[in-house]
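Note that this complex is displayed minus one protein chain, with the remaining chains in position.
When the chains are written out, they are named A, B, C, D and E in that same order, and each has its own residue count from 1.
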Amino acid sequence: MFYTDNKLQYPVRVDSPNPVFARALQQAIGGVEGEIRVAMQYFFQACGARGNPKFRDLLMNTAAEELGHIEMLATAVAMNLEGAPLSMKEEMAASDRAVGAIMGGMNLKNLLSSGLSAMPVDSDGVPFDMSHIYASGNIAADMTANVAAESTGRTLAVRLYNMTDDAGMKDMLSYLIARDTMHQNQWLAALEELGGMTGAFPIPNSFPQDQEKTDFSYAYLGFQADGSEPVAGRWSDGQSIDGKGEFTAQPMQPLGEKPDLGAARPQSGAQSEQIGEQ
Amino acid sequence: MFYTDNKLQYPVRVDSPNPVFARALQQAIGGVEGEIRVAMQYFFQACGARGNPKFRDLLMNTAAEELGHIEMLATAVAMNLEGAPLSMKEEMAASDRAVGAIMGGMNLKNLLSSGLSAMPVDSDGVPFDMSHIYASGNIAADMTANVAAESTGRTLAVRLYNMTDDAGMKDMLSYLIARDTMHQNQWLAALEELGGMTGAFPIPNSFPQDQEKTDFSYAYLGFQADGSEPVAGRWSDGQSIDGKGEFTAQPMQPLGEKPDLGAARPQSGAQSEQIGEQ
Amino acid sequence: MFYTDNKLQYPVRVDSPNPVFARALQQAIGGVEGEIRVAMQYFFQACGARGNPKFRDLLMNTAAEELGHIEMLATAVAMNLEGAPLSMKEEMAASDRAVGAIMGGMNLKNLLSSGLSAMPVDSDGVPFDMSHIYASGNIAADMTANVAAESTGRTLAVRLYNMTDDAGMKDMLSYLIARDTMHQNQWLAALEELGGMTGAFPIPNSFPQDQEKTDFSYAYLGFQADGSEPVAGRWSDGQSIDGKGEFTAQPMQPLGEKPDLGAARPQSGAQSEQIGEQ
Amino acid sequence: MFYTDNKLQYPVRVDSPNPVFARALQQAIGGVEGEIRVAMQYFFQACGARGNPKFRDLLMNTAAEELGHIEMLATAVAMNLEGAPLSMKEEMAASDRAVGAIMGGMNLKNLLSSGLSAMPVDSDGVPFDMSHIYASGNIAADMTANVAAESTGRTLAVRLYNMTDDAGMKDMLSYLIARDTMHQNQWLAALEELGGMTGAFPIPNSFPQDQEKTDFSYAYLGFQADGSEPVAGRWSDGQSIDGKGEFTAQPMQPLGEKPDLGAARPQSGAQSEQIGEQ
Amino acid sequence: MFYTDNKLQYPVRVDSPNPVFARALQQAIGGVEGEIRVAMQYFFQACGARGNPKFRDLLMNTAAEELGHIEMLATAVAMNLEGAPLSMKEEMAASDRAVGAIMGGMNLKNLLSSGLSAMPVDSDGVPFDMSHIYASGNIAADMTANVAAESTGRTLAVRLYNMTDDAGMKDMLSYLIARDTMHQNQWLAALEELGGMTGAFPIPNSFPQDQEKTDFSYAYLGFQADGSEPVAGRWSDGQSIDGKGEFTAQPMQPLGEKPDLGAARPQSGAQSEQIGEQ
Partner (left out) sequence: MFYTDNKLQYPVRVDSPNPVFARALQQAIGGVEGEIRVAMQYFFQACGARGNPKFRDLLMNTAAEELGHIEMLATAVAMNLEGAPLSMKEEMAASDRAVGAIMGGMNLKNLLSSGLSAMPVDSDGVPFDMSHIYASGNIAADMTANVAAESTGRTLAVRLYNMTDDAGMKDMLSYLIARDTMHQNQWLAALEELGGMTGAFPIPNSFPQDQEKTDFSYAYLGFQADGSEPVAGRWSDGQSIDGKGEFTAQPMQPLGEKPDLGAARPQSGAQSEQIGEQ
């Protein structure tokens, strides 16, 4: 169950509203690296968490935090849209610039659909799609998905920070960047509790590895057209990261034959030639 | 540039075709954990890789491998659809079962749209959407996304392995599971080359951390309604995983005020009451 | 800012787990009539609310409630998936039924992607798409969208209630139905505060109606092929509902001409014939 | 069955073609508030209408009208694209402006995909998605969805009217705004025929209300973190709008417990730790 | 401008309602091969047609026909849903079959979302997405897209015809199949008017072919891993179909180098290692 206090988790201040930066901020709301994604991902992972209940608590607690981040960013978008041109006339008067410079550069839906407010869309106006919520029922897979989400999330926040020179926006983003630092560490810490590299991997660790084709479990295979060795690295030599094998490397050969599905069945909607009648 | 030899990377054999299992296999082709996702993800990461060129090579080499996995699975789907009922009449005759048992359980598009062949859709017939291709321009963020992709990918392959009792399908899946073992290790190894936990994190490591609000960089914040401490764990105590701070924990208080966007602008399409005219 | 207490808003009990009903319940989570939709819709409407701040509070308060409904339903889905078959063998053993009866009828992603947990998808496994979040910046338009959302929402909940005979599920749904009753009334009450039928409509009420083509503002136009009058009703006679006009009815005639875009431009990628060169 | 006469319902004239305004108009074609939405929504509602056949007629008649609106807007988009730059060179020559001012501000697919014609996409080029067609099988729910659609539709048309200073476009939009006025009233009138506030609500009115948890049917519940009363209004006091209860208000407490899904099942793809084996 | 007469273009009769066949018919409404697609495709092609106006007329005329096909199919879906189980209890009583056989096999949204009516979705409940409307601004490209649409459309109709043994449904489908026969021929005839194979191709025919790399314009290139010749056929020998060249065949060699994007820029959100600072 959720509660609210109507306040912002961290102050949101915009010194010089900028409709193009409002568009950029939309990526942090509704982009695949954005806050809706992490809020809903942690929420659904929590709802499906089986096993030690502390992970459910950890996830739901952080879901609540991320909901507050969406709220902050949505406020920031609305504030950056203050003063945006509502008409071609305003566009020209306010800017002494060519038609299209601001209106063309902002996300028009931020005006036409939402009346100068935020939307659950990315910086190109593409709506967020909930298939990006990874909640696998495997707690370690979920943690790796969360590390990945926070890695792209912090990268995005850094790019936004570098893009703007508005002191208010820089302050807000420096807070969000710090939280992403923590969250990367937090999910890595959870992974450590789950056994770390050698305990948790390969995910899922409940599958008996002797049932996999072990000849290929730690082999770095090459698919170079000239049959040469693939580029060497930590992945081609030494103990595997999960501690359960030794890396090797080799060019790959096809082990199977050319597939042949045979003739099509009558009444399957194929051409007569495919069926063998003519 | 890519080449093909028209052969399968690993043999694909189906002993007892099962249209419902064909539907399940579709998840491994067009699901968000599936092979189109990894093939295209590694491909686009390679195309955008800047810095040390060995990562481009590593990524493109593995993209080529994954293309072959799609080919294997698409063949497996088509083979599992052999003998699927084409009509209500066949459905009843072949199965001595109520109408709907097989036809209702299979993915109808596998019949209606593709004529008993595979499609780039998931097990519910939802087409794969390329927004799932994470290629961030940050090589370490890409590697974490790849570990995550292979973790859910192997989890899916294990579930499929557990679902079927067809010896041919189990053999094919045991190969794919082994490759997922390798690929989890491979991307973790790449992450190790990039500095490992303390070198690569927080991602991006090029952002000067003194510009983030460091008070919040390693604090595990609580959002419990009663103001209690959030659940403790590795994430609330000890050195952070990136080696750059100490974990702390505390309940969070709102630092910002209630947002107030003020009145709506005339001509913005709001109600008169919002504008302040009545 | 949001908080959680990790408890369910209302008890969730499942007496006889049913994977097909789990699939049906998914519609109430990720369907266009579902709880993600209303939670996020009220949230974004709140974030963009301008004018009297009480509407922001009303909206955000109800957003918090709806988040708890998603949590309840996600728990119900997971509980209905208890005991679902993980393999073709279990399917047959547990059910004495033909392969495909349960596995074919359940949402396979609930097994393959989420490991017997809920997902933000509808009853056919289609992910929720955030374009369904209507937050227009016009508070009255938002309220009508909310009445509509709760009308389809309660219709869905009633269908689910009628579908199941599980006492636990009926109890939970009778609570959700009651809340939908309240929410329909709540948003209608907000509309009344905003002036009701004659004050709020036509939405937006800030547009000077003398600027619209008033000949067509209250005319019910007929598009019957034989030029006959369209079907009569309250909409064709008497005072308009917004109190600002009188309904009339008449068959429509085209007022414009056949459009002619002329020739295509050279270099626009058209055929030569379209450009006029040949 | 449908017929056409190839003429426009209302004249479409563009005095000064403007590719950025063409992009804005796309929202009225393929946006969620646009004309494809209402045309297809009324069409599908008509096709599924059960009960009094006059509603089918009403809906299909208006669907025919809306198809003509798409046609008008598509023509307007094509006319606004006349003279749009086809090349970087034209861009510079025609405008004496920096590269990117027009080309960057227009929807590039309007050039690249459709050759200076309209597309079924919104103002950011996002294709219309038919999940926005609400046709619930409940005639009153459909009417509320239609009021909502026309409310956001008229809001959008007003924003477009305010945006342009082209006399031809203003004339066309003043017609469409008038039609939206009528359609809001028309669907409200239909709702009145269906019993109005006290007869039609709560939707569906066929569900026996004694089967819902009536304690919560007219209670405005508070989810404020400090346990305070939620903001008061018409919704917290007095008779409910549907005339079937009295509004009350109160802070909410969790009635359920913390959910516990227990251990994961073996073979479900979870980690060993979740299963309880280690 | 469009008109309706509320009648069906061709009689729709269902002798034995079948909810699973209702699901299959949905593919013909909202599938990518379905009637919404062709109706809207011809409509938008008409709206954007430049050059000889007869093509606009031809397209809009056929768009009107296809709208009537959607209406027929939507009626057929609703009629096939008559008698579908509304509850687990009905499911068992009516069918003497295991729970899940019908309810699991039908599209649950046809019950839960639309109340036993048709929806603009495909046979798996995936909503139609308007990006499938190909309207290129090139009249010959549009005609080829239309031939393709009618080819998959007729294939689908044939599969549905083969699937059912309901005499009413077979009658309706035999009409739709006939119309698809006509429409394939119709668009091929339009292509003939536009110059046929040698006049219309390569599309667009307005591009001066001497500006393309003519060495590669009629060469069938091989991408076989062993450098062998690709499979021979009409495409590797003889005059090209457009009459403007001679087919040749040869294995392909890379003409470009390995791409090198160099180091990442500071402040671009990359890792330090990519930037060259460490």
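Criterion: contacts are C-beta pairs under 8 Å (C-beta built on N, C-alpha and C of every residue); 3 or more make two chains touch, one makes a residue touch a chain.
Everything numeric in this text was worked out from a predicted model, so none of it was measured.
Across the entire complex, contacts from the unshown chain go to A, B, C, D, E. Considering the full assembly, B:P120 is the residue among B:P120, B:G196 or B:G276 that touches the omitted chain. Screening A:V126, A:M172, A:A190 or A:A219 for touch with the missing chain picks out A:V126.
Contact residues of chain A toward the unshown chain are 18-21, 23-24, 27, 31-33, 95, 97-98, 101-102, 104-106, 122-126, 152, 155-156, 159-160, 162-165, 223-226, 252, 254, 258-264, 266, 268-277. Within the entire complex, the positions of chain B that touch the omitted partner chain are 1-9, 30, 36, 40, 43-44, 47-48, 56-57, 60-61, 63-65, 67-68, 70-71, 74-75, 78, 113-121, 127-131, 133, 135-138. In the full complex, chain D touches the hidden chain at residues 1-6, 47-53, 56, 86-89, 98-101, 103-105, 107-109, 111-113, 115, 121, 124-127, 136-140, 194-195, 200, 203-207.
Throughout what follows, only the chains that are shown with their structure count from here on.
Considering every other chain in turn, the ones in contact with both chain A and chain B prove to be C, D, E. A repeat of the A-C interface exists among D-E, A-B or B-D; more than half of the contact pairs are identical by residue number at D-E. Because chain A and chain E share one sequence, their contact can be compared position by position; here over half of the interface residue numbers appear on both sides. In whole angstrom, the spacing between the mean C-alpha positions of chain A and chain D is 28.
Separation between the centroids of chain C and chain D, computed from CA atoms only, is 10 Å. Computed from the mean C-alpha positions, the centre of chain D lies at a distance of 26 Å from the centre of chain E. Contact with two or more other chains is made by residues 1-9, 32-33, 47-48, 50, 56-57, 61, 64-65, 68, 71, 75, 78, 86-87, 98, 101, 104-105, 113, 115-117, 121, 124-127, 129, 131, 136-138, 140, 152, 155, 203-204, 207, 223-225, 252, 254, 256, 258-259, 261, 264, 268-270 of chain C.
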